[in-house]
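A protein chain is absent from this complex, but the other protein chains hold their places.
Chain lettering (A and B) follows the sequence in which the chains are written, and residue indices restart at 1 in each chain.
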Amino acid sequence: MTAIEPTPATVRKMPSKWTRLRQSDLWWSFTHHPSAIIAAILLLVLIFSAFLAPWFTVQNPYDLASLDLLNAEIPPIWMADGQWPFILGTDVQGRDLLSAILYGSRASIIIGAASVAVSLVIGSTLGLIAGYHGKWADSLLMRAGDVLLSMPTMLIAILVSALARQMLPPYLREAGASGVIVFAISLSAWVQYARTVRAQTMVERNKEYVQAARLIRVPTWRIMLKHILPNTTTPLLVTATLNFGLGILIEATLSFLGVGMPPEQPSLGTLIRIGNQYLFSGLWWIVLFPGLQLCLLVVSINVLGDWLRDALNPKLR
Amino acid sequence: MLAFLIKRIGNAVLVMLTVAFFAFLIFRFLGDPVEMMVNESATQSDRDELRARLGLNEGFLVQYVRFVGNAAQGEFGLSWRNQQSVIGLIAERFPATFELVIIATLLSLAIGIPLGVFTAIGRGRWWAESLQFGSIIGVSLPSFLVGILLILIFSVSLGWLPGYGRGDVVNLGWWSTGLLTQSGRAAVVLPSLSLSLFQITLVMRLVRAEMLETLRADFIKFARARGVRRRALWFRHALKNCLMPVVTLTAMQVGNLIAFALVTETVFQWPGMGMLFMQAVTFVDIPVMAAYLCIVSFIFVTLNTFVDIAYAVIDPRLRAA
Partner (left out) sequence: MQFKRILATGAALLALSLPAMAGTLKWGASRDISSLDPYSYGDSFALGVLNHSYEGLMRYDRNLKIEPALAASYEIISPTTWRFKLREGVKFHNGADFTAEDVQASLLRATNPKSPLRGNIPAYKGSRVIDEHTIEIDVSANYPLLLNDLTTIYIFDAGWLKENNAEAPTDVGSGTEGYATYHENGTGPFKVESRQPDAKTVFVKYDGWWDKPQHNIDRIELTPIASSATRVAALLSGDIDFTDQAPVQDLPRLEAASGQVKLLEGTDLRTVMIGFSQRDQLLSGAPNPMKDLRVRQAMQLAIDLDLIQKRVMRGKSRNAGALVAPLIPGYDAAIDVPVKADPEKAKALLKEAGAEGFEFEFNCADTLVNEEQVCQAVASMWSRVGLKPKLDQGPRAVQTPKRSAGKVDVYTLGWATLPMLDTYSLTSQVLHTKEGSFGIFNWGGWSDKEFDKVTEASAVELDRTKRLALEAQSLKIAKDHALMIPLHQQPLAWATSAKVADFPLFSDNLPRLWLVKM
């Protein structure tokens, strides 16, 4: 498609990566889309604040010993009863809401990214093998994909998450909670990557350069990784970005339904679930701020994904 | 054509058998039914006797075949929680979910198509672009949050619309409908709105993309040159052209909506299949979970197969695929 392997003749002096990026079409498109720029900046701020949270938040909301019921239900700082240092107020356990939101975002981002990584690696490996090898490997993969896609993603995630948590031995339950969610999301997400890579591989497999590589006995794995895989990056990038946002949404939904992150390690969805019980009691901030953070996170990712899809789509150029 | 039909249906059956296999695994190995059913003081021989009575001593394959055989006849046993036949429970809840999903679908078409048309013909104008941008926010909002906000605003604060339940229902044979009563119609507004939000943006973006594509096509340019009025062009020619993909999308999305109704029904206490499933998850009511999985997948697979076949009927070139 767009990326063409440089032939040795054209490679004289490779410009630095930064310069190459600056000169690329993608960069041009990026600088001409204000919404993409804003979304990128916002996303960076959200990610950095989430990961640097341990260094500047007033407490570790996951450490039960740092919570004090005496500090419970303090409203945000600008309200009459607000108290320093609880800028966004506290929840019903005396957890500083800002800290909880940042730690929760970190959990959400890690789970979203991990589920993309896991499904991307598994999906593209299987897709490559199926597309290149064909025959039984291909039909096995396609049937497996059919089965998984015949059950709605959300349903699989809820089912797997609810059942797996029960089967985990007790000492793993706390540590394993996020792993279970990643597994539950990836279980059906890999199919999309596998299908994309498979289709591309089947096209590339018969192209002359691959035939040539085969003739000179380049090992199969090398052909797959070095020659075919790079051609699939563009569509994969778009899918991965959009699935990153989707992963965060599914995690939040699972936690909201009570089959996701446990209450002592609250993610954004868990905070909203707990806050929902107090919606009528005047404690609006427990729902509002985590909800807002969740929306900001997913919107910025989706705006980027949307821009990326348009920018990489040759039809829309 | 016949070969294609057989192949497509065979494929669907294979998928369903595999889904049933997973459902069976859940049913058989997660949560020992015996431990759930006996009382705490039961002796070992009580347990063994129940195990034999339930046929849990037989071979794995025999049990699977029986599970599939029963499932095909809609026989999923009794719910552990309600002691009612699982299929009866699901059938009882089905109309509620179906009405919710259908209304959400209609809403998504009624709102999504016009929005899609406007954003397409207004491309480049600020209002169209901000609508297009708004649609990204639409797909990014978690549906449970939307539900909570709708309840908070329209039900708790303003008190305009009920935020739970289905209102009064009328029974027409085995079908119960809430659409014939005032309270039933009021009750369906918020949940269907919350369920359809995602779908609205999906339809809108599809219509916009298709419209833009069509407006660039030659026949539109010729029509334009012939002096066909713009309005007629948009609605009679261009829109007609993009209805097929919209119908396809809608049909394929019904299954997803049923799955997403899980969340909506939980938030709005809508007594449908999704709420039944979530309660089953809470109570570890394995027969209901297994049956729900089978039935939702069945609806999903049937719809997809039907869409595929319909396409093949319309477009013979697809039959080879």
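Simple rule for what comes next: a contact is a pair of C-beta atoms (placed from the backbone, for glycine too) under 8 Å apart; a residue touches a chain by one contact, two chains touch by 3 or more.
A quick note: this is a predicted structure, and the numbers were derived from the prediction, not measured.
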Among shown chains, those touching the left-out chain: A, B
Option from A:L64, A:M79, A:L140 or A:L225 whose C-beta touches the chain left out: A:L64
Sole residue of B:A12, B:I26, B:A71 or B:L89 that reaches the chain not shown, by the stated touch rule: B:L89
Option touching the unshown chain, where B:L239, B:A259 or B:M275 are the choices: B:M275
Missing-partner contacts on chain A, residue numbers: 63-65, 67-70, 72-73, 92-94, 166, 170-171, 173-174, 258, 262-264, 274, 276-283
Absent chain, residues of chain B that touch it: 33, 35-37, 39-41, 46, 50, 53-54, 75, 77-85, 88-89, 92-93, 151, 155-156, 159, 162-166, 169, 176, 267, 269, 271, 275-276, 279, 282-285
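As a convention for this text, only the chains that are shown with their structure count from here on.
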In the complex with chain B, residue positions of chain A that touch it: 35, 143, 146-147, 150-155, 158-159, 162-163, 166-167, 245, 249, 252-253, 256-259, 269, 272, 276, 279-280, 287, 291, 294-295, 298-299, 301-303, 306
Complex contacts: residues of chain B adjacent to chain A: 11, 14-16, 18-19, 26, 30-31, 133, 136-137, 139-145, 148-149, 152, 156, 255-256, 258-260, 262-263, 266, 278, 281-282, 284, 289, 293, 296-297, 300-301, 304
